[in-house]
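Since the structure comes first, as structure tokens, the remarks are kept for the end.
Yeah, one chain of the complex is gone here, protein chain that is, but the others are all in their spots.
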Amino acid sequence: MVSQATTESILIADDNLVDRTILSKIVRQSGYSVVQAKDGVEALELYAQHSPRIVLLDALMPRLDGFAVAREIKNSPAGEFTSVVFLTSLTAADELASCVNAGGDDFLSKPYNKVILQAKLRALQRVQDLHSKMQQQSSELRKHNVHLVQEQEAAKAMFDSVATRGFLDAPYINYLLSPLAVFNGDVLMAAPTPRETLMLLLGDFTGHGLTASIGAMPLSEIFYGMAQKGFSVSDIVHECNRKLNSILPIGYFCCAIVAELDFRKQTINYWNGGLPPGFLIRPGAEATVTLEPEHLPLGVLPSTRISVVPKVIEAHPGDRLILTTDGIIEAQNLEGEQFGYERFAEEIAEPHEKCIEHLLAEVQEHMGEQSRDDDFTMAEITMQSPETAQVQFDSKSLEGELGADVWRSTYELRDCSLKQFNPLPMLVRLLMHCPSLNAHVGDIQIVLSELYSNALEHGVLGLDSTLKQSATGFQQYYEQRAARLESIKGSVFFEFDCDARQPEGILKIRVTDSGDGFDFRQCGGPNAKGNLGYHGRGLSLLSDLCHQVQHEGSGNTVSAEMHWETGH
Amino acid sequence: MSVSSNIATDGNSLVIQVEGRFDFSEHEAFRQCYELQGNKPDRFVVDLRQTSYLDSSALGMLLLLRDYAGGDEASVEIINCSQDVKKIFSISNFDQLFAIH
Partner (left out) sequence: MSELSNEQDAVANAAADLDRQALAELQDLLEEDFVGLLEEFIDSSEQGAADLVEHIELLNYDALRRGAHSLKGSALNIGAPNLGARWSALEDAAVENATMKQLESLLQPARIELEQTTDTLRKEFFSG
């Protein structure tokens, strides 16, 4: 019946030879081997030698009684579980209680009854089996846990390398980023841009741990990649939102503020999606400006549905920009009272040498014994003059090498690809390989996009721009555009000619469409910068950004020429 | 359990009450409240009268409910918000996605 127990041994400790002999017989008949001890001391010695999983102990024995033996066995550090059964004819309740207190798992009273004893042994064996199964599972769990911790540490190393990177070492940036768990959901990034401005991103992902950190990887790639290529706050917000919306499951998002500090123009461009208001604290009596959250967090809605238009505020040298996630504000004391936004505003308003340390001390005082349950993340940036800001952008760091200064390239997009593919991001990237052009990425985007939509809509699709002048026409225009795109045939041909040698760079862009063109000579004479007298085609905007813009050929080619200082 | 739900008297709205802290620990309970309904109700009402605190994972759970209820066409109302809870909704701009009272 207990067949698998044949190799198991049971320790029997009883000073009475008669009782011990009877019990040993019964136990052997049940399929166990027996180790016999005649007193408590011997019992412990034999226990150490044989490590039996079941011990049958007489309560009263010479040298060391059964209670002491049981206590010793139960406290032994070995991971295995030992069942202790007291052999007793004790009947008083307090004596039975001392057996239990000493760690006894069961009793067996004299006279021994074979049937009862064997039933008890089977029950104890089941407990043993259950226990060893649990031991096995818990050792597997421990292994898994070790593995998980290792993975988390690797992830933390990766996360930390992206969460706080770039320009955060600048002397006018102070920040606090304290991890709650192995890693937290807060990210703080800063990067200089080719415009010699400072781009900042403070983000707070939903949740903690791995889920919170997953989104941080693409976010940091996008942020640093785009910031150093000179993309604007709107572009960065748009792309971050698009990416997070497409990769994060529903319910996960990132509250974030993206801000561009322009030390030359003395402005801050910011977009706040779901973070607590930031503060711009001005020295003296001037009122503090708050950077209110006006948008949903990144990743909640598709990019077509969010506004990425940033706000602009003036910021002068000495002004302090303070950004924080909700951790500090929501820090609770034992009574559940939050530190609160008002107190936060009050504490940071006073000029303080070590504003962050001061605030952290206040928060910890408020919390008292309460353990923190969110991350404390904040950043304080003191506005600088262009000279002290030293956001010197090292264009050589871009795409590695020196980049291409003198080059020509053409690119043609045809037929259905005109419907399916937007060539502009790719073309902008191509142009950004010329380092000194990075400072002008905004202008280049506008110029390219105007040229392309002109070629596509009025050239290939043959849409009449005068339609757009009335409200009904506007609607009609876009209906036609959509309808004609469906069966689009034709091409748009780009030519680039770049020479960025000193002292002035020149970029020539020619865009030719497969459309019929028009008689641009009849539509007003050339103006100072070219022949864009004709306003209907929306190209006049370009004349502000370009050295020269003009129609060529049969009116289906527009060429634009941009000039800039190369400065090296 | 601190999340409970019942069908309102009009028979078409599911009212979900959250008591105490509304955070990640309520994730399963909250989801089951609406997913285990036999017929999908037309309207969802989240009653936060008894909610003392709400964190960003609670916002995430509300987004999941909104998605379940039909995304942009969803009718999800959040009622009886305390001042603190209202502030969280206004900072995150979730009032753009939910009718918050």
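Points to keep in mind about this one:
Each chain gets a letter, A and B, in the order it is written, and its residues are counted from 1.
Here is the rule we use: a contact is a pair of C-beta atoms (placed from the backbone, for glycine too) under 8 Å apart; a residue touches a chain by one contact, two chains touch by 3 or more.
Every value quoted in this text rests on a predicted model; they were computed, and no experiment measured them.
Contacts of the undrawn chain with the visible chains, over the full complex, involve A.
When the missing chain is restored to the complex, the residue among A:H50, A:K74 or A:K110 that touches it is A:K110. For the chain missing from the display, the contacting residue among A:N16, A:S76, A:S132 or A:Q390 is A:N16, taking the whole complex into account.
Within the entire complex, the positions of chain A that touch the omitted partner chain are 15-19, 21-22, 25-26, 29, 58, 60, 62, 87, 89, 110-112, 114.
Here, only the chains that are shown with their structure count from here on.
On the side of chain B, the complex with chain A involves touching residues 24, 52-53, 55-57, 59-61, 63-64, 67, 84, 87-88, 90-94, 96-97. Chain A meets chain B in the complex at residues 204, 206-207, 250-253, 255, 273-277, 293-297, 300, 326, 330, 336, 338, 341, 374.
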